[in-house]
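See structure below.
Every protein chain but one is kept in place in this view of the complex.
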Amino acid sequence: MSDYLTISDALDALRDNKITATELVQDAFAAADAVDSELGIYLARFDEQALAAAAEADRIYAAGDPAGALLGIPLGIKDIISTLEGETTAQSLVLDREWGAAIGDAVVTARLRAAGGVITGKLTTMEYATGVPDPTKPFPIPKNPWNTDYWTGGSSSGTGSGVASGAILGGLGTDTGGSIRIPAAFCGISGLKATFGRVPKSGCVPLGYSLDNIGPMARSARDCALMLNVLAGYDASDPCAAEQPVEDYVAGLTGDLSGLTIGLDRLALVYADRDPAIDPAIDAAVKALTALGAKVVDVTLPLWDELSAATRITSRSEAFAYHAPDLQSRWDDYFEATRQGVGAAVAFSGADYVQAQRVRRVGQKALAALFETVDLVITPTSSVAGWSLDELGSMTERFLAMHTGYFNAVGNPALVVPMGFNDIGLPLSLQVVGRPFDETTVLRAGDAFQRVSDFHLAVPPMMSSVAVA
Amino acid sequence: MPTLDSEAIVTGLLAAAQLTVSPQEKATFVKDYPLMRSNADALYLAELEFVEPAVTFDPTVYYPA
Amino acid sequence: MHSNEEKLAVVLEMSGITPPAEDQEAILRAFSTGRELSKLIFSVAQARYEEPALIFSARV
Partner (left out) sequence: MSTDLSMNSSAADAASHSHKFLTIADAAAALRDGSITSVALTADIVEKATALNPALGAYVTITGDAALAQAAAADVAFAAGNDFGPLQGIPLAIKDIIAMKGAGTTANSRVLDPAWGAGTDAPVVARLRAAGSVFVGKSTTSEFALGMPDASKGFPVPHNPWDVERTPAGSSSGTGIAVAAGLALGGLGTDTGGSVRGPACVNGHTGLKVTFGRVPKSGVVPLAFSLDSIGPMARSAYDCALLLEVMAGYDASDPNAADVEVPKYSELLNGDIDGLKIGLPIPYFFDHDQLEPEVRDAVLSGVQQLVGMGATSKEMALPYAAEAKDANMLILGAEAYAYHRNNLVNRWEDYGNLTRPTLARGAFYTAADYAQASRFRSMWSAEVAKAFEHYDVLITPSAPSPAQLVKDMDPSQRLVQPSYTGHWNLTGLPAVAIPSGFTASGLPLSMQIIGKPFAEATVLKVADALQRVTNWHLLHPPVETLYATAA
C-alpha cells in the first residue's frame, strides 16, 4: 500500500518528485491486485490507459510547471457514470451497454481527466445505485476492508472500499438517499454530497431525478475539497445544474472554526438498535470542534420522519418511471433488492408523489429557519456501524438506521468524516451539514476536525498483513 | 396471477384511496378506467428513457441570496 | 375492509409488473410500509396549502 494515503500528500510528493505518477499508479494497482478478489472493488480496470496517463503526467511534471489540480492522482469512477474507456454496466444485466458508449466521458469524468486525474477503472456499485448485493447475480460482492464479513454499505461501494484499501486515492460516488455518505461511513473515509445542482449529473444513470448528486469520496475533507474544485460548476447538459458561482474550496480550509455556531442533533431515537459507541464518539467530536473555536448547541432537526419519507417516496417513484418498461419485461434480471426496492413504488399514487414535494418545501422552510440560528448542523451519519453480509436487515431497518435521506429532500450539502471506531473495530462517522452552496464552511469544519484527529488516516488491518509487491 | 378486470381494479383503488362513492359514480369510473390507464401507459415512450422531468428542485429558495 | 393484498394486486396490475411468488411477500411488506409513508406525509398540517418543491420553468 502506498505510503501516500491522501491526494494532497501525494500531490506534494509528486511536485517534490519524491515519487512519480507512474509509481503512484503502480502502487495503487498493486494494492488492488492484493485485495480486489476478496473485497470486490473493481468491475473493470484500465491499467494500460491509466499507466499511459501517468506517464504523460510525469512528462508534464518533468517539464517544470505542472498544471492540473489532480495531475497524476489515481482516481476510480463508480460504474454508473460513463467514461470513454470501457462500458457502463450500473452493475446490472439490464442496462443497455450502448448507453455509456454513446456518451463517452460524463461531464464529471471529463473534468477529472482535464485536471490530470488518472482514471484507473470502474468501481462496483449496488445495482442501479440502490439496494444490497445479490449473490445470485454475476457481479462481485463489495466487502468492508475493516471486516470482510461486513457490507461496504452502498451504493457507491467500490469507491468506499477502494479508497480505504489504497486501490485509489479518490473516486466518484453518487448519492440519492445516502449512497456516498453510507459507504464512506462504513469504510472509514470522507465523502461529500454537495448541494443539489452543484455538480452536473449528466452522463450518469438516474435513480431519483430530483435527489441525485455526484460527489467526491477520499480519505480527507481536504481531498474532497481538491476534487470539488474540479467537479463543481454549471453545465448546460444537466437541467438541474445550478448557475451558482464556484468557490476555491481548498483556500477556505483555514483550520479555524471560531465564530461558527454548530447545531448538534444526536438523532438518538430514530433507530432502536443504536450502536453504543456512537454517543461517546459524538461527545469527543463536540469537544474537538469546541476546542477549534466553534460553539456547539443542541438542536432538533424539523420533520425528521416526514422528510425522510418524502425522499423515500420521491426516489422510488422517479426510479419506477425510469425502470417501468424493464421491470415489466425482465423482472428477474434485476437484483432481488433492486426490483423489490424500486417495485415498492407501486404503493404510491400520483398524489402521494405530489404531496411529498409539498412536504419537501415545508421542510426547506423549516430548515432555512434553523440555519438562521446555526451555521452548520452535525449528526451521526448512521445509527449502526454497518451490517454483516448475511443479515443485512430489512429495507425498512436500513431506511431508519441511515441518517442521510433527509438531506436529499432539501438538497443541503452534507459531508461525512470518520469519528472513531466501535467495539468490534468498525468505523463510526460524523455528518456535517451546511446551507445550500456553503460547501466551504462544511469542508472547513471537516478539515479542521481532521487536523486534530487521525481516524481518516487509519488503515484497515487486512492491508498491513497483505504482502504488497 | 389472473389479470384483474376494471371493476376489481377500481374497487381496489377506491379502497386504497379510502373513498366511498355511489354505485353510479363507481360505474362511471369502471367505464373510464381502461382508457385512463392506456392514456397513462402511452406516455412511457422509449425515447424518454433518459429524459429528465420538467420540474426541477431549487435548494436555495428561502435562503438569503 | 379491503386487505393490503387486494390493494396490492390492483396497483401491481396498474403498474404492469408481475412479481413471481418469491418476491410477493417482500413487495407486500413494502406496499404496507408505503401506505404508512403516504399517511405520514398527508398528516403534515403545514403542507395543507403549500406549493410543491418541484418548479416548472417555461423556459426550456
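Here the chain labels run A, B and C in written order, and each chain numbers its own residues starting at 1.
Rule of thumb we're sticking to: a contact is a pair of C-beta atoms (placed from the backbone, for glycine too) under 8 Å apart; a residue touches a chain by one contact, two chains touch by 3 or more.
A quick note: this is a predicted structure, and the numbers were derived from the prediction, not measured.
**Q** With touch as defined up top, name the shown chains that contact the chain not shown.
**A** Taking every chain of the complex into account, the missing one touches A, B, C.
**Q** Out of C:Ala9, C:Ala26 or C:Leu54, which residue would touch the omitted chain in the full complex?
**A** C:Leu54
**Q** Which of A:Gln355, A:Thr381 or A:Gln450 sits in contact with the chain that's absent?
**A** Final answer for the missing-chain contact: A:Gln355.
**Q** Kindly note down the residues of subunit C that lie in touch with the hidden chain.
**A** 11, 14-15, 42, 49, 51-52, 54-60
**Q** Can you name the residues of subunit B that touch the chain not displayed here?
**A** Contact residues on subunit B toward the absent chain are 10, 13-14, 16-21, 25, 28-29, 31-33, 35-37, 39-40, 42-45, 47-48, 51-55, 61.
**Q** Could you pull out which residues of subunit A are in touch with the chain that's been left out?
**A** On the side of subunit A, residues 209, 239, 313, 316-318, 320-321, 324, 345-346, 348-355, 358, 361 touch the unshown chain.
Definition applied: only the chains that are shown with their structure count from here on.
**Q** Check A-C against B-C and say which one is joined by more contacting C-beta pairs.
**A** The comparison resolves to A-C.
**Q** Round to the nearest whole Å and give the separation of the Cα centres of subunit A and subunit C.
**A** Going by mean C-alpha positions, subunit A sits 28 Å from subunit C.
**Q** Residues of subunit A that touch two or more other chains: which are they?
**A** If we look for residues of subunit A contacting two or more partner chains, we find 210, 324, 349, 357, 360-361, 364.
**Q** If a residue has to touch 2 or more other chains to count, which residues of subunit B qualify?
**A** 16, 53, 55-58
**Q** Residue numbers of subunit A touching subunit C in their complex, please.
**A** By the definition above, subunit A touches subunit C via 210, 303, 305-306, 309-310, 312-313, 316, 320, 324, 327-328, 331-332, 336, 339-341, 343-349, 352, 354-362, 364, 394-396.
**Q** Give the list of subunit B residues in touch with subunit C in this complex.
**A** Residues in contact with subunit C: 1, 3-4, 8-9, 11-13, 15-16, 37, 41, 53-58.
**Q** Enumerate the contact residues on subunit C facing subunit B in the complex.
**A** My answer: residues 1-2, 6-7, 9-14, 16, 18, 35, 52-57.
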